[in-house]
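Written out below as structure tokens is the structure these notes cover.
For this view, one protein chain was removed and the others were kept in their places.
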Amino acid sequence: MILELITLFSTSLTFFSIYVILSLSLNLEYGFTGIPNFGKVFFFSLGAYVVGVFVPRVIQIIFNVSEPACSALASTQRISIAAQFPILSMTIFMASLVFSGLLGAFMGYVISYPSLKLRGDYLAISLLIIAELSRVFVRTEPSIVCGNNGIGGLPNPFIWMQDPVLKELTYSILSGAIAGVFYFYIHRLVNSPYGRVIKSVRDDELVSQLLGKDVKIFKAQILSVSSSMSAIAGCLYAFFIGFVYPDDFIIVWTMYAWLMMLLGGVANNKGVVLGSIVMVVVDRGLRRIPSFWLSLPFDVSYLRGIIFTIILLLIIMWRPRGLLPEKPLDTPARKIFEAHLRNKNSLKNPSSQ
Amino acid sequence: MIDLFQAVISSIVIGSLYALMAYGLTLTLGSIRIYNWAYAEYVTISAYVTALLSSRYSVDILLCFPVAIFSAVTVSLIADELVYKPLTRKGSTIIQVMLASIATGLLIRYLIYIFASVNNVVIIKAAYTSKAVAKIDDLIITDLDIFIVGLTIFMMLVFHLIISKTLIGKQIRAMWDNFELARLSGIKVDKVRRFVCILVGMPAGIIGSLWSIYSTITPTSGWLLLLPAFAAVIVGGLVSIPGAIIGGYLLGFGENFFMYIAYKFAGVSLAYKPLITLSIMLLALFVRADIIPARWLLSILTRAATHRGNGR
Partner (left out) sequence: MGGQAILEVSNLSAGYGKSQILYELSMSVMRDQLTLVVGPNGSGKSTLAKAIFNLASIFSGDVFFKERNVTKLTPEEKIIIGMRMVPQLSNVFENLTVRENLETIYFAIKYSKKNFEDSLDYVFSIFPILRDKQYEKVRTLSGGERQMVALARALIAKPELIIFDEPTAMLSPALSNLILNKIREINESGVAVLLIEQNVKTALRISDYVYVLVSGRKVLEGASERFINNFSMLEDAFFGKFPGSELR
């Protein structure tokens, strides 16, 4: 029973970390900078594909595994190899994180150039279509991740641990730590003059340019960072699940990210974290409950989908900027301003001292 | 050589479907200012209606069409009343509406999934086998090919007549051109809106029914047709109906004819088909955004298309 709870906790924590990273990145792009990313799952899948493409091949080359990479036999062999060589599996994991991040950053940079010239809705549609069509491509082209079947045998970095529960727990803590690092990074990034600039880009790009801000560079930077984050989230996801298949990366991931951002509040990072918590609780909860006391004649994931889309529609109709409001930026200038205000107020009421 | 012509035939057939779909999408976009991603599901529903009626209940295939069209129009009106109209009234941004339309589409799709899996019809095809109408060596043109091309072109012509000649068509064009002035001029905005929903629901019904005969359907069939259709809308610059039609045929040819050539002469795997769609769309996008310089022949062609299109 305890073991079950711990597993539930570590699964939830891992998913929470992945969701938080995704939604924080979307919040950075859209909430703070005003770039509508409807192709988030594309950048997410990049990280996962890095793992799916390179990790099996690297292992098989190093250890001379003759089985074709896509076969189930090869998967099992890769796992057992990784279990025997902890340093290798952890190195592969870290290398994957780095490469995912770099690939994501590169893609984000590439996307930033057209995003300048294209109106928001053009960009949104294009990213969506890119995400969908690339998924269709990857699922049909067998040389990437074995087509529709996907590829398995992606070893968890802690697979060498004897206790699988401990393995999951350690991984979830690592994921949580990575998410925490990203949260603090973004927090510092936006609560600064830099954050002020990107908000000004969101609110009125023309004025921002007239004030001398090179919008190009800011958008490129933001998109690189956020796409890098998305790819790293994808990398974490791939190692957690242990296999990568293209049909996993459907538009639903993008919609989840938007839902979490809206649940929490646009441009409100704490809110987005809250949104992710709600999402994980509801999502994981909905996976368990129905099988207990609802015997449905159909797959429960459809019901889950219906609930989520309805929640999303309700939020768009009634709270389109999210549940929590946008907060003013906590920049050094603001701290001085608020201290000044406080001094002024206390001067007015000497009796309160 | 014969296969090349066969590829041309399928390019024209598929292109016609994309063109008609892009027509409906562009019309919705221009007059009501809605990106209707749920349009895919109107098509899917119609496809299922026709497929079910003809295969399970042995209804004559031609009788299925009106029922499918009715279903598509009904869903179109309901979605507009429940989701799009309230959002427009609230003054939502175009991104918010897009988000809502994707969500609506997904919602309908999940409902279709539930219905299909409960009734065991997740994969289905209409009960009609097309017959060859013309046969030149191995080149086959079927009655279905002719029907698809004929019906879609007929629909586009009917639309054109309605929009250019009738009073309500003028109202649609006025709303498209200058929404504020249209309101000031006393247009009954809601009435025109409903008319547009009915008008674009019809081709969805037709496309869905035709598709259920042409190929097997799954709950994602509509979505897989919508993606190239939206790419065609982008080729048309989002505002041009002739541009969208050309885009539709361009994509039809790209996915079939050019894919075939690449396959036959360069050994490119058929899996690369979506990349062709993507390339065409990105090319059109970059030309419009001036990322590719206008000196190129392609951009001149695109601009010629939109110049005619701006006459709407």
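Each chain gets a letter, A and B, in the order it is written, and its residues are counted from 1.
Simple rule for what comes next: a contact is a pair of C-beta atoms (placed from the backbone, for glycine too) under 8 Å apart; a residue touches a chain by one contact, two chains touch by 3 or more.
Keep in mind that what you see is a predicted model, and the values were worked out from it rather than measured.
The chain that is not displayed touches the following shown chains in the complete assembly: B. In the complete assembly, the contact with the undisplayed chain comes from B:A174, out of B:A174, B:I198 or B:V268. Of the listed residues B:I187, B:I245 or B:L283, the one in contact with the hidden chain in the full complex is B:I187. Residue-level contact of subunit B with the missing chain is found at 167, 170-171, 173-174, 176-178, 180-188, 310-312.
We adopt the following convention: only the chains that are shown with their structure count from here on.
In terms of their C-alpha centroids, the spacing between subunit A and subunit B amounts to 32 Å. Against subunit B, the residues of subunit A that register as touching in their complex are 36, 38, 113-114, 117-118, 120-122, 124-126, 128-130, 132-134, 136-137, 140-142, 147, 251-252, 255, 258, 297-299, 302-303, 305-306, 309-310, 312-313, 316-317, 320. Per the touch definition, subunit B reaches subunit A in the complex via residues 35, 83, 86-87, 90, 92-96, 98-100, 102-104, 106-107, 110-111, 113-114, 117-118, 223-224, 227, 230-231, 234, 238, 269-275, 277-278, 281-282, 285-286, 288-291.
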